[in-house]
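Could you have a look at this structure, given as structure tokens, before my questions?
Of the protein chains in this complex, all but one are displayed in their positions.
Moving on to chain A:
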Amino acid sequence: MTVKKRPSDLTSLERFNMYYREREPPLTAGQKFQRFIWNPKTRQFCGRTGASWSKIALFYFIFYAALAVLVAICMWTFLQLLDARQPRWQLDSSIIGTNPGLGFRPTPPEVASSVIWYKGNDPGSYQFWIKELSNFLKKYKRDANKSGAGQNIHNCDFKLPPPAGKVCDVDVNAWSPCIEENGFAYHKSTPCIFLKLNKIYAWKPEFYNSSDHLPSAMPEDLKEHIRNMTAYDKNYLNMVWVSCQGENPADRENIGPIQYLPYRGFPGYYFPYSNQEGYLSPLVAVHLQRPKTGMLINIECRAWAHNIKYDRVEGIGSVHIEIMVE
């Protein structure tokens, strides 16, 4: 560190030089700026010479390269440690937990909205919803000719769960009339809504597979259905049941009869999900057969299994849909 000389320490020559050094003419702000950008005298660009700039560039190149390499090495190492087919953390040890969420299609275009709204007599207004659904269901229309994914498909039944590594087929035609060819019945003011259960790796539902001990909160019609099913075929009870109903008494009146297709729930043979090639989530088409027009109807759909918890406020185990047909 050099000690700054005070004036009294300077020699007379130094003082002379100090007082009579070449004075530069004062520059305007614009000139100063121009001088800063490119100084022809010192050949400096932005206050530095080319050599200085290239040194800086070299240094930062090396430094950032080293940093990038470190990040890449760390990332690569850690990702290598992970299994590409299954998550590192599953079920309860993962944050995703064991409570699959219920979702619906078509999704409204507005952010954070769950309102399906259209005019029954205006094809333009429901075209959006049909397109939305077609897009969503595209992957369900498997091309039989196409190889690859098709090989995995297994025609499952309640008595015939898929073997390991195979996936169950989802039959698009079983949703009729909620099919694309029919415009998902939107034009008749009887819209279809598709419900889906979130995929959680290795999650197995615990079914309500007996008509006894059904929870009191379960709607009567579902209880009735389960009782009927018990009488019909016990295999059909291995199902994650679904119920949809109006949220308020008024909604319950407005909603009209509801049809669930192909079953009243998600068949058990689709579970557990284990990231199989070509796996498709089971869907339930909810067909509102006679919704009251010109009214906003709040619908709450709920999935039923012993290990699906329900909290209306948090929206756990259920989904909230608003629909309005004019």
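FYI, a contact is a pair of C-beta atoms (placed from the backbone, for glycine too) under 8 Å apart; a residue touches a chain by one contact, two chains touch by 3 or more; residues count from 1.
Everything below uses one rule, namely that contacts and distances are computed from a predicted model.
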| item | value |
| --- | --- |
| From "Na(+)/K(+)-exchanging ATPase", "Fructose-bisphosphate aldolase C", "Glutaredoxin-C9" or "FAD-dependent oxidoreductase domain-containing protein 2", the hidden chain's UniProt protein name | "Na(+)/K(+)-exchanging ATPase" |
| Among A:103, A:161 or A:177, the residue in touch with the chain that has been omitted | A:103 |
| Sole contact to the chain not displayed, among A:27, A:74, A:250 or A:296 | A:74 |
| Interface with the unshown chain - residue positions in chain A | 1, 3-4, 6-8, 55-56, 59-60, 63-64, 66-67, 70-71, 74-75, 78-79, 82, 85-89, 94-97, 100-104, 107-108, 111-114, 196, 198-201, 273, 275, 279, 281, 313-316, 319 |
